[in-house]
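Structure first, commentary second.
One chain of protein is taken out of this complex; the other chains stay put.
For chain A:
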Amino acid sequence: MNASAATPPPTTDSQAHSVDPKEAEHFGKLAAEWWDPKGSSAMLHRLNPPRLGYIRKAADRHWDLDAADRRPLTGKSALDIGCGAGLLAEPLARLGATVTGIDAAEENIAAARAHAAQSGLAIDYRIGGVEAAEGTHDLVTCMEVVEHVTDPAAFVCGLAGALKPDGLLIMSTPNRTGLSKLAMITVGEGAGLIPKGTHDWDKFLTPEELTGLLEAAGMRVTDVSGLSFSPARGFEISDRKALNYLLTAVRAPA
């Protein structure tokens, strides 16, 4: 949901490349406002329902879950990379999963911990990059993060490594198109809908590029869907991928 790291952790692990100190500091400033539905993260709150809908459908399909079950992820472990202040981690916990949330910005994690306590949810929040995750997980989510990291290929390998053999990986990221540049940077950041300096358009990945990185990491992409905006219906999952897209991946058969 946000950037990846504050200061590079003292590690020789290749995942340390996912850390970009400038970006992490920027998100730290926003942490306190994360949970205000009208604050600077208003856009993320609005994106949450369609995103959660996509995740729920993918999980229902993958594990053959009951769509009417309120806690379908009971007994499963979930890892949210770039969890921000927990906008996705909390819903996953309510769905029954044992959740680990990782974010590079210390302030985000502090805000996330405080909010989870308020919500009465037990979530294991950690500061760091993907390397801070221990063991493997049934579900790994990584929303709006890969476009911020310095070495996407290494980062994607890290995500794949955090996944159980029969696990499910779900990512979302903006596409690198003229439309996304216009919407997210010129209009979005220009009009203050998205905080200035949030995105560097040149780092955006197209679905083909991200699929390529995932395949190189031993994954198989099973779905790519668009997250589009219409004035009448707001944000929705569709086949229009020009702005932003969501992607589901599983481990490729050996």
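We adopt the following convention: a residue touches a chain if its C-beta (ideal position, glycine included) is under 8 Å from a C-beta of that chain, and two chains touch if they have at least 3 such contacts; residues count from 1.
One rule holds in what follows: contacts and distances are computed from a predicted model.
*Asks:* Would you mind picking the UniProt name of the chain not drawn here, from "Translational regulator CsrA", "Glutamyl-tRNA(Gln) amidotransferase subunit A", "Sigma-70 family RNA polymerase sigma factor" or "2-octaprenyl-3-methyl-6-methoxy-1,4-benzoquinol hydroxylase"?
*Replies:* This omitted chain is identified in its UniProt record as "2-octaprenyl-3-methyl-6-methoxy-1,4-benzoquinol hydroxylase".
*Asks:* Given that one chain is not shown, which residue among A:79, A:92 or A:146 touches it?
*Replies:* With A:79, A:92 or A:146 as choices, the missing chain is touched by A:92.
*Asks:* At which residues does chain A meet the chain that is not included here?
*Replies:* Here the touching residues of chain A are 35-38, 45-46, 48-49, 52-53, 56, 67-70, 90-95, 118-119.
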